[in-house]
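One chain of protein is taken out of this complex; the other chains stay put.
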């Protein structure tokens, strides 16, 4: 019997702690698939965030480091200085990256750190039971926007790729989603491109992934996927925002 | 004898602690002139930063508050919630606003706080004896870039107005300079416009002022002014970056 | 014709794999796994051409495909 | 014809006021103020039309203009 | 009727009853019920709620609202409170009244989210820089949480000083019946120092910067005098069964409840166990412990830490009696049986102690 | 030949000699000479220098380089060190070796930039959350600054623990002749735990999160055992003239130098003044102070604070002798005359004390 | 009188609500009560366990060292918590999801709560079935008191929700009366 699809070796054989239908599992699996396919387990170092993906090191069979909430870009910078030829990536949620860690991501981007950022935008703080994130949609109800996020009090959802694009230090920025097998394939390509950017020493890459949090969106998982297509990607348009290969 | 120009009443009658030819004195004086002219001493509250302008409250005769380094946007937000109809402004240096305080300014901007930010960009950390600031020019020698700032290690000078312009919460963003009487007049107009934006409850305004630090630029004051015109404003182009009155 | 293996105790019954299968080969099972959840199962006599869409969609690496 | 008053102990001799005066009316003085700095002074017999450019330029609020 | 609320929710509601209208927070378990509650309640009373971009932004917003004369609060849990240390030092140095809630969790680092009392040193000795003190109150029930939150705002205003409520995951998430009945406090000073716009008066400045030689030392002397006054007037504790006790337990918050259980169990015996429960951790109830140390053979301090408050107990007893420690770390909550066993270990071998042991083992 | 360097520069150069190749900092007075020096020196030795966007970013970069197995350092002064508290707790909780320099200034809040020792509690009791300890070394001369920085790196690696150099504005900016002659240390453990890419081995994980019930308590027990080992093996102090002393001074760093002056002055008299100068503030030299407390009538602790280390002295003496305190705050540095006057105040009235007083007044 | 109950199940089985209803009934009757959710970790999923103490006197520690009653909804919880029951205490099990092996020294009641709830049309009321059974056994509170609490809680929700809850409660009670009396 020949395997058409098997658990990636770099994905540890265990059940995950994520809620049913959570996007984190998909993203971590994609990373594991690339690590397998490219044979880079021995030269890859990952950063786990504080957020629902905090236990990423329980699933990815590579050297990994925890970072305090919001600080993966700085911790990754410290690692990269020691191992400039390794592939260092930081995995971050939207609270982690776009709220408490705003200064760290902006300055890592501005320094043009040759690191890949995998930014899981699920429009909510999953880990702490569903409060507003900087990327929460207008009107979206969360534990801290019981009447729905409104622009006047809470501001507009932050478009991270577009914000970072202003900085000269960024090389590759793309927004993708997990809403369908097709989109998941594109997400994998985007992560590959991020790693490639780093391997070729082209500098800062960030892949923003629109990812479902069915629990705190109060939707069933398939509904959540539709919500990404129908609502979320209107605020956060999919596509390449910056690409060093295309700049003239 | 009739006075054509006198010390503004809102400027306290004292010598300042600034170095000869420092731009901070000019900016503080302009604020005092506006407070006098508009008669708003009783409803204005200012934020002094940690930086060379830390003693702003020794010069401006209004209610003022200190903020920890980088936190004026958050402290100002706390004040504004208590006094929504007062004019609250924060005075910040480039280290304060664009380095340690990055998260605070980005999120105050994103919330569209109805506050005016007076952002003195002198491309250096004056207070701590001349280290690199996020806005230090490429090639500029500072205490921590003894060979001149280079893009590869230290990134590109951050253009704060352009960065904030991406955020929906910002209403008025302009970059001005102190390099000549004419430019100083424009600076004053820009600050007035910032205050007007606030009084009319139009939201977040920030005036970025290119300001000389002759001491740590190692120039005489007039040379420093020329440097603003000839070098600095090439990296930081003067002009309105965003204006709520002009959006259609 | 491919064969699907579902790891019962990894599957959380999220059903993301169900609509993506053009053969409608996956359905919720009645059984309860160790975590008290209903996993999906491969429908009896269903078709599978090994397109992998279900596995690509699965957030819990619960599906493996063989032929 | 306007009159310039320079507050000796506020002036730091930065000379920013000097080049902006189209009448070249301001010059560095020999005297030393309380802080050990040379302030500027209004050149004897110089002209002043009260254009205020010097005062606008002064970072130390050291210049006042009267007529 | 009494409401069934978590400690977190009770703290939030009590703050609102106390007139707090400016709340700034950032989510963190196990205090999420507090920020969540505030997000729906503050708009109802016309107050300000901001989910800040970080704990640092939150404490800075508190700084602003306090400077402007408002009653203001923030809350977090251990890692988030560590981030606020610079801000707390600024608040103390600027003499700004405010309330900070720390619902402690296991540490160090990310640790876990279960109950802990390992931030005691940080709270009472000063986790920030410089010589300062904040008043630290430690509730041990949901009702007391509410009551102490009222008092926290009054104390903060009375002394122009930050006040911390030091709870833990258990007290934060425990539900108990609670009533809100703040008594109106008179004699709170007018905030003439606050920033309101200098209309018709000299300007007010809120700052902690004293660059002229000698000024900072003078200011510190003023602070130290203020702290002395607080130490003289604001000590609070609960003493249970301390007369003729054979052993005295010292414990606060969650671990005090366990100790109370031990006291209760021991009632049936000849062996007498007493409890001193500090309610103010700073100022620490030195006087009563000093007195007790002259009478008992030994004191047992029980904490959910590797031993922190026990140092303050020892500083007070100065060798007059033996001071022992029983602690659990990293989310472990002591049980009454564990405490009883420890008592048996430390008291001279006697019949009563053995009965006690028996009690512990039977459960 | 010896170089004339500031303490800040000596710390930087010593770090480089010790093999530190990853420095991350943020400007703050009075430690600017350190970051400035590093910015020009690091590129010369092929090391990494980053002026981070904040102190928090700097300590996080240190976290990364330490996890990756590098020798790494950051430096700051009081407010900046407060900001690092969460990071320090994570470093301790992740058992990462690194060196943190705190050149203390006056507080609380913005305070001023003159010398202070008011961050003692923060350093030794833990300004961050949770039960952890960092090793704290207190140099009192520029040469000792260099020597302790070498040792700091070795201790950090030996115990997988952060080490802090606790200086102050005076020791940071004072210039003295200094030589760099680090001795090569053998027996430092291999960093098999570090992140290097899991080529041909099991993956390594650096973390402080222990969510499974019981694990965090176990981990804390491990930490406490490690701390005990450090307390048993790494205590350092200098004792001057302590035999048959009438009074013992306890002081560290800058204030110890003043006390040394007092000891010297008292040599000419019959009245004997001794000094114990803790070099490790944590672990604190308890044993020698305990011994001394059995012999002398009184101990005088001298600090540039409102009284912090004096608590550790009292915890050690446990009432066996009287413990007094003399302190200056907010940038005030005690003078030898002040200390002598204080001695006169506390010792039983005798001729020697009066001679001493005379000495103080004549200056 | 003091009753110490441990309630356990996985998230979504409504243990939180079950305990809350009992606690509120206790308050209504002027009793002392503590109700403590003892989450394991910051990590999602897994077992949820609650400690509920109802008493006439002051309650000190809200953490139960030895329970009078265990109400258990699933197998993992059963294995994890069965030892916390006092000798001869009440062990109330959702037998739809629990295979009783190695039972402790206890008075055991088995209720097929999940099945009953499913039959009633909403698996989510399995907790209320258990409540009914518990009331029938211990008679701590009247069914009406609980129903009052439920009604206030469900105010504003769709009307039939109360009806099905009531049914669930009655079913639970009847099961005990029928099977065990």
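Here the chain labels run A, B, C, D, E, F and G in written order, and each chain numbers its own residues starting at 1.
As a convention for this text, a residue touches a chain if its C-beta (ideal position, glycine included) is under 8 Å from a C-beta of that chain, and two chains touch if they have at least 3 such contacts.
Just so it is clear, the structure is predicted and the values come from calculations on it, not from any experiment.
Q: In the full complex, which of B:30, B:54 or B:132 touches the chain missing from this view?
A: B:54
Q: Just to verify: which one of B:4, B:19 or B:106 makes contact with the chain not shown?
A: B:19
Q: Among F:264, F:286, F:320 or F:341, which one is in touch with the chain left out?
A: F:264
Q: Just checking the interface: what residues of chain D touch the absent partner chain?
A: 32, 34-36
Q: Can you list where chain F touches the absent chain?
A: Output for chain F: 1-2, 4, 29-30, 112-114, 170, 173-177, 257-258, 260-261, 264, 333, 335-337, 363.
To be clear about the criterion, only the chains that are shown with their structure count from here on.
Q: Point out which chain occupies the most central position, where each centre is the mean of Cα atoms.
A: So the chain nearest the centre of the shown protein is E.
Q: As a quick test, compute the distance in whole Å between the mean CA positions of chain E and chain G.
A: Here the centre of chain G sits 34 Å away from the centre of chain E.
Q: Give, as an integer number of Å, the spacing between the C-alpha centres of chain G and chain F.
A: That pair's centroid distance is 56 Å.
Q: Indicate the residues of chain E shared as contacts by at least two other chains.
A: Within chain E, residues 29, 50, 53-54, 56, 79, 86, 90, 94, 109-110, 112-114, 207-209, 211 contact more than one other chain.
Q: Would you mind listing the residues of chain G that make contact with two or more other chains?
A: 41-43, 45
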